[in-house]
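Input: one structure, supplied below.
Removed: one protein chain of the complex. Kept in place: all other protein chains.
By letter and in written order, the chains are A and B; residue numbering begins at 1 in each of them.
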Amino acid sequence: MLSKKRVITFGAMLGISALALSGCAASTGAGGDVTLTLATVNNGNMVDMESLKGEFEAANPGIKVNFQVMEEGDLRSAVTADVANAAGQYDIVTIGAYEVPQWGANGWLTDLTEGLNDGSYDVEDILPPVRSALSVDGKQYAVPFYGESSILMYNKEILDAAGQKLSKNPTWQEVAAVAKAVKTDDVAGICLRGKPGWGDLFAPLTTVVQTFGGSWYDMNWDAQVNSPAFVEAVTFYKNLLDEAGQPNPVDYSFNECLNALKEGKVAMWYDASVAASFLEADDSPVKGKLAYSHAPVVKTKESGWLWSWNLAVPANTKNKDAAIKFVKWATSKEYHNLVGTKLGWSKVPPGARISTYSIPEYKEASAAYGPITLEVMNAVNPVQPGVNPQPWVGIQYVAIPEFQEVGNQVAQLVADAIAGRTTVKEALDKGQKIAQVAGDAQK
Amino acid sequence: MRKLKNSLITSLTWLIVIIFFFPVFWMFINAFKSEQDASAIPPTLIFEPNFSGFQRLMDRGMADYLLNSLTSSVLSTLIVLLLAIPAAYALSIRPIKKIQDVLFFFISTRFLPAAASLLPLYMIFKSLGVLDNINALSLVYAAMNLPIAVWMMRSFFNEVPMEIVEAAQIDGANFRTELIRIVLPIVLPGIAAVALICFIFSWNEYFLATLLTTSDAKTAPPFLASFVDGRGLFLGVLSAASMVAALPVLIAGWIAQKQLVRGLAMGAVK
Partner (left out) sequence: MTTQTTAKTSVVKVETQVKKARLSRALILPALIFSIVLTQIPFLVTIYFSTLEWNLLKPTEIKFTWFDNYVAVFEKGDLLPATFATIGITSLAVVFSVVLGLFLAVLLDRKFRGQAVARTLLITPFLLMPAAASLIWKHSMFDSNVGILSWLTEALGGTPIQWTTDLPFLVVVIMLTWQYTPFMMLILLAGLQSQTPEVLEAAAVDGASAWKTFRWITLPHLRQYVEIAVLLGTIMLLQVFDPIAIITKGTGGTKTLSYLLYERAFVGLNVGEAAAYGVVTVLLTIVVATVALRSLFKVFIEGGQR
């Protein structure tokens, strides 16, 4: 008898917990107030957006925005798993130019075309190359929060002190020579990303590979990862890091290099153009001491990448209307004005709207880097960034779903080579196999 | 001579203790520094206390995450106790034949890599609609801690003298009186120890929390990483966040050291 009672008690207990579960699941989303969950990357412009979200909440009573800020790699896995499983946990996601067309085609993202089509928003004002990268079959699936290319940034004072000069369109050989010449015990010649991850290490490194004449794949989707040009480029990158790069390179990505240049610990830095706005911000110790030039080249005319961080609304969100409202707010002209007046004009998200570049205050604040950003973004060629034609559109990435995985694995191998645990050739031979499997899937 | 040797050993002990404690000490100190001071090299020891780090924690809603941590830790510990006490009682005081197999099963579930069925777990949660649900996370934590709890608890029950139990049974005490009046008081300190350890493990858990929660049910550990800021200095606020997140368990562990030792040494310590 007793035993039965016990069993019933425990059964009831399990039942209660199950009820509690379902009860809780049902209670979210109910009620008048909407809480939007936004997943984003821990870059400066997004942190600004979080600090200004109160303005949106004040203007739209009943809508709260909950920011989930993550490192780039963590963001990618969290958001991809969520969206691919149609879990619908995020109402707004921050995704790159790489994901948008693929996810849009998969039907994972809300088509924003109609929602953006109101006069006050002025969708035509968005930079054309960026906007076209976010559309599939005329449907726009995301809006750029900011757009960027890659440029070379350098500290004039350090270069002048060493008697070095760089042109507006330097070659990698010139850059390497300058890096070695200005390097001292306390100041590294150049900062380059070494953190494993396709979006970290392989963003700059792929552009280097392309201007050296290499590519991930040829027109038949055969992997070219251990081709002589690819090996030469990676070897050049590694040697440059060894001879004149920042210490502890595997720890460094965008943010780390940004700090190093700001603190005067490196003389040059090749990375995203968006960095310039932080370097020229009022609180930056190197404000006004920097110069900018196009991405260094070898065999191509331009070598900058094209990237945008975009806001998109997953197809499964329960709060579509509120989410679109926020997306429009955060990418509007008014938001750019708000950032300018509240946080300083240099912090306005660059590379997203044409009109931004004609705001007088912004022009003044971005005089050093605004024009070159716009110039480079319009000059790069995502259809054929390298020496040879390629079967996809995109510069620093290969626009296939497998690339994320391939890029990450090869990045880890190259990071091992940068740290000297393997040779570049060994790393890339292994990488070639990984890349070939993904290439075969495209044939 | 002997005195000198003694004080030498004492100094050595303290030296090692300080080395071990230093990272924690440094975290505490940095939590009260301005960002400039926290990242200064050479490190600053004298500084003006600055609470802006803690202010930012509050602004970013850390209280909610701490509350989630508390809910999942308490709830999972309660579930574990409810399940483990009867099981341990049966395994110890009224053992059945296949007891070894049962124990072995429990241990082996703890040995198997949780990561192996992670994606399926994620998908099951998704189809039940309980992703980002604090109760669901608590259930997972309970399953994670149950094996160790059963094990530890059983060794505490083993300390109950069989004669007392038998005497009670002869006196006609039914099962419930036997458990509540006689056995539980003896093993109560053991139960406290197990509860403490389960609480600590749940509170500190990062892996499952990162993957199974996003915002509503997110606990403190995954929230910490978001203080690694894109724009420069963040050591101060990161230290403040780490300190606040770690403090409840630190204090509990400091106070209940005896229980901790007892639990970890599995009741072998009398």
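Here is the rule we go by: contacts are C-beta pairs under 8 Å (C-beta built on N, C-alpha and C of every residue); 3 or more make two chains touch, one makes a residue touch a chain.
It should be emphasised that the depicted structure is a prediction, and the values quoted were computed from it without experimental measurement.
Asker: One chain isn't shown here. Among A:64, A:156 or A:265, which residue touches it?
Answerer: Of all options in A:64, A:156 or A:265, contact with the hidden chain holds for A:265.
Asker: Given the full complex, what residues of chain A touch the hidden partner chain?
Answerer: Counting only chain A, the missing chain is touched by 2-4, 6-7, 10-11, 13-14, 73, 76-78, 80-81, 84-85, 102, 106, 194-197, 247-251, 259-260, 263, 265, 401-402, 404-405, 408, 412, 415-416, 418-421, 434.
Asker: What chain B residues would touch the chain not displayed?
Answerer: Looking at chain B, the ones touching the missing chain are residues 6, 9-10, 12-14, 16-18, 20-24, 26-27, 30, 39-43, 79, 83-84, 86-87, 89-92, 94-97, 100, 102-124, 139-140, 142-143, 146-147, 150-151, 154-155, 158, 162, 175, 200, 203-204, 206-207, 210-211, 220-222, 224-225, 228, 234-235, 238-239, 241-243, 245-246, 249-250, 253-254, 257, 260-262, 264-270.
The criterion applied here is as follows: only the chains that are shown with their structure count from here on.
Asker: Write out the stretch or stretches of chain B touching chain A in their complex.
Answerer: 60-61, 79, 82-83, 86, 122-123, 126, 128-136, 139, 174-176, 210-211, 214-216, 218, 225-226, 228-233
Asker: Would you tell me which residues of chain A are touching chain B in their complex?
Answerer: Listed in rising order, the residues of chain A that touch chain B are 2, 6, 10, 13, 17, 20-22, 24-25, 28, 37, 39, 41-44, 46-47, 66-71, 74, 78, 81-82, 85-87, 89-90, 254-255, 258-259, 262, 278.
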